[in-house]
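So, chain A:
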Amino acid sequence: MGTGLNPSYFIGLSAALFAIGMYGALSKKNIISVLISIELMLCAVNINLVAFNKFLTPDAFLGQIFAIFIITVAAAEVGLGLALIIAISRRRETNNLDDLDWLRW
Partner candidate 1 sequence: MENIFVNAAGGIRNLLESAGLPSLVVDISIMTTIFVAILVFVLLNVLWLVYMERKVSAYIQCRIGPNRVGPMGIFQTIADTVKLISKEIIIPKNTNKKLFLLAPVMIFMPPMAVFAVTPFGKGMVALDLNIGVYYFVALASLSTVVIWMAGWTSNNKYSLLGSMRVVAQMVSYEVPLLLSIVGVVLLTGTMNLTGIITAQQSVWMIFLQPVAFLIYLIAAVAETNRTPFDLVEGESEIITGPFTEYSGMGFAFFFLAEYANVLLVSMLASILFLGGWLAPFGLTFIPSWIWLLLKVYLVIFLLMWFRWTYPRTRIDQMMAFCWKVLVPLAIVNIFVTGIGKYLYESVRW
Partner candidate 2 sequence: MFGKGLLKGLKITIGRFFGKKSTVQYPEERLPLPDRFYGKPDFHYDKCIACNLCVNACPNKVIKLGTETVEKKKVVTGYHFDQQYCLFCGLCEEACPTDAIKFTKDFELTTYDRDTIGIEFVKQGQIDKKIKEVKQAAAEKAAAAEKAAAEKAAAETKSQTEEADKAETTNKEGGA
Partner candidate 3 sequence: MEITGGDNNSCDQQPNEEMIDETTKRLKRLGAEPAVIGEVTRVVSVGPLEKILNLGRANSFWPLGFGLACCAIEGLMTSNTARFDLSRFGYEVMRASPRQADLMLVCGTVTKKAAPFVVRLYEQMPDPKYVIAMGSCAISGGPFVDSYNVVPGVDQLIPVDVYLPGCPPRPDATIHAFMKLKEKILNLEVVKK
Partner candidate 4 sequence: MSEWVGVALFIVAGLAFGIVGIGVSFLVHPRSKNRYKLETYECGIPAEGSAWGRFRTQYFTFALIFVIFDVEVIYLFPWAVSFVQLGLAGLIKMFIFIFILVLGLWYAWKEGALEWK
């Protein structure tokens, strides 16, 4: 294994992606964009996991298997999240996060 690319590069990338996702998740008004940003964050996590897999446990495949589970969970999460948004927007004429301050609908 060469020394050209070490995990730091990937972790740096993943951190940047995570930060961007975090920024999006916090600063967006539209719920869907918040969801998208969360996807970005999950993606960042995946990069991390796969990087660890490659550099730390290449034969145990822990990282990759975890990544697969995360992808599964993310898919389920997006599906449910979007369904929720659709359900909400059906009742309230909004998809602006700040307007969703009621507890009951």
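Methods note: contacts are C-beta pairs under 8 Å (C-beta built on N, C-alpha and C of every residue); 3 or more make two chains touch, one makes a residue touch a chain; residues count from 1.
The candidates were selected such that all candidates are chains of the complex that A comes from, given by their letters.
Keep in mind that this is a model prediction, so the values were computed, not measured.
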| item | value |
| --- | --- |
| Of the listed candidates 1, 2, 3 or 4, the one touching chain A in this complex | 4 |
| In the complex, chain A residues that touch candidate 4 | 68, 71-72, 75-76, 78-79, 82-83, 86 |
